[in-house]
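The complex appears here without one of its protein chains, the remainder shown in place.
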Amino acid sequence: MTSTDVVLVERAKVGNGVVATVILNRPEKLNALNKEMWQRVGEVFQELDQDEDLRCIVLRGAGDKAVGPGADISEFATMRNNSEQATEYGGLMHASMQAIRDCRHPVIARIQGLCVGGAMELALMCDMRICGAGSKFGVPVNKLGLVMAYPEVEALVGLVGPAVALEILYEARVFDAVEAKDKGLVNRVVPDEEVDAAVASTVEKICAGAPLVNRWHKKFVYKVAAGAELTAEDQAEGFACFDTQDFQEGVMAFMAKHKPDFKGN
Amino acid sequence: MTSTDVVLVERAKVGNGVVATVILNRPEKLNALNKEMWQRVGEVFQELDQDEDLRCIVLRGAGDKAVGPGADISEFATMRNNSEQATEYGGLMHASMQAIRDCRHPVIARIQGLCVGGAMELALMCDMRICGAGSKFGVPVNKLGLVMAYPEVEALVGLVGPAVALEILYEARVFDAVEAKDKGLVNRVVPDEEVDAAVASTVEKICAGAPLVNRWHKKFVYKVAAGAELTAEDQAEGFACFDTQDFQEGVMAFMAKHKPDFKGN
Partner (left out) sequence: MTSTDVVLVERAKVGNGVVATVILNRPEKLNALNKEMWQRVGEVFQELDQDEDLRCIVLRGAGDKAVGPGADISEFATMRNNSEQATEYGGLMHASMQAIRDCRHPVIARIQGLCVGGAMELALMCDMRICGAGSKFGVPVNKLGLVMAYPEVEALVGLVGPAVALEILYEARVFDAVEAKDKGLVNRVVPDEEVDAAVASTVEKICAGAPLVNRWHKKFVYKVAAGAELTAEDQAEGFACFDTQDFQEGVMAFMAKHKPDFKGN
């Protein structure tokens, strides 16, 4: 056992590229997030960001019972017992959440079972969310006397808007997958036994596209969603794809009606 | 009869706290909003904002026929007959709308029957909207030669986005509750005879949560939704809850598996 075991990374070859699966791995606690896990999640996504061969990342919990039930409350007494401790702990959480968003590769959350509190917040940082029909969602922190800090609220409001965000936070309910879809929290709900196939199907589509294009799209979408002022350099990046070999490959393959063989350059 | 009668405030004890119900009270006109009512709505929400004991506010119309049909058109000839008069009247309207948003307590709109024009605009300023299946919505002002001014457009676009906002404004239709839910205008549609129970259930959940947490969430969500630049002080406020007694109570109650007894401190 090493400290890295609380977060596992598995790799698989898909087409020309590699897909990484990041697993929150504390199944004996339903993958409740402790400080070590938050730290490792950030480190893992920073490492994966550097990996040129990567086409896609899947984030999931170990087992089928949960992505996670939220924070490990047993740590509160020693590690988050006042605003000073909580600020340090929160800084770590938010840096790890941001590492998912800043990772240039597409990230899909694979959700089955409980996806509540911190686990839902991690899922919110992914680019897409695919879940089983038996999944459960919610952020019932007002029952703990606890708030979602600004970076977490930003992720939630950015996805579902202010009225649904306040409904989730005020009512503090745990709700099902159909309601999560209706609220805009997840992209897709499938029968529990089809979650892996549904995620695999999306991963395959992502891997069939030009890798640089997927990375640019991720970057562009979040810049726009954040209301960032776009520079002339940003605007120019919208045309950089036309100088790639994959663009030439894509157009030739389209004309010849065969599948393109993208190399990521 | 005093001038305050056009808006009633009722109070009820729920758990440790108090819930206020604000009633638009001109049932003989289906609660059509006149200048006196706009003024009183603003005053009432400013007063309620100061009330430490409050846990939640419900906004509704008197009776079950309407929140309201919109502005009292009989006032137009004398009070809103040109842009100068309208600017003064509009300033009053918008200040009252803003008083709902600025009120730190959770505000739920309880909607049954007509909720059109100014009444819908008031409902948009609330944090959540729960309505009966027989409710009717719309802003048919282009039939009057009238525009929604910027503060009203901001509330509408913030909730439903530009395409649905323009559909509502261009088509000027009055539409039903199912369509309002589909459009993202309301959080929940229930049978008309269950509106009071549905609102009571949400109020109860809000009152069961830590009051300061609900207030912080309201503040954070709207700051984020407005795209406000967040200061270091704002970010720090995300951790202030950890210094409250209610946080200690919440965690202890969770560990002991009993209901927390929040005091709002």
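Note that the chains are named A and B in the order they appear, and that numbering of residues resets to 1 at the start of each chain.
Definition applied: a residue touches a chain if its C-beta (ideal position, glycine included) is under 8 Å from a C-beta of that chain, and two chains touch if they have at least 3 such contacts.
Worth saying up front: this structure is predicted, and the values here are computed from it rather than measured.
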Where B:P27, B:G63 or B:G90 are the choices, the one touching the absent chain is B:G90
On chain A, what residues meet the omitted chain? 106, 127-129, 158-159, 184, 187, 202, 205-206, 208-210, 212-214, 216-218, 220-225, 227, 230, 234-236, 238-244, 246-251, 254-255, 260, 262
Chain not shown, touching residues in chain B: 73, 76-77, 80-83, 85-87, 90, 141-151, 153-154, 157-158, 161-167, 169-173, 227
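Here is the rule we use: only the chains that are shown with their structure count from here on.
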Rounded to the nearest whole Å, what is the centre-to-centre distance of chain A and chain B, using the mean of the C-alpha atoms as each centre? 33
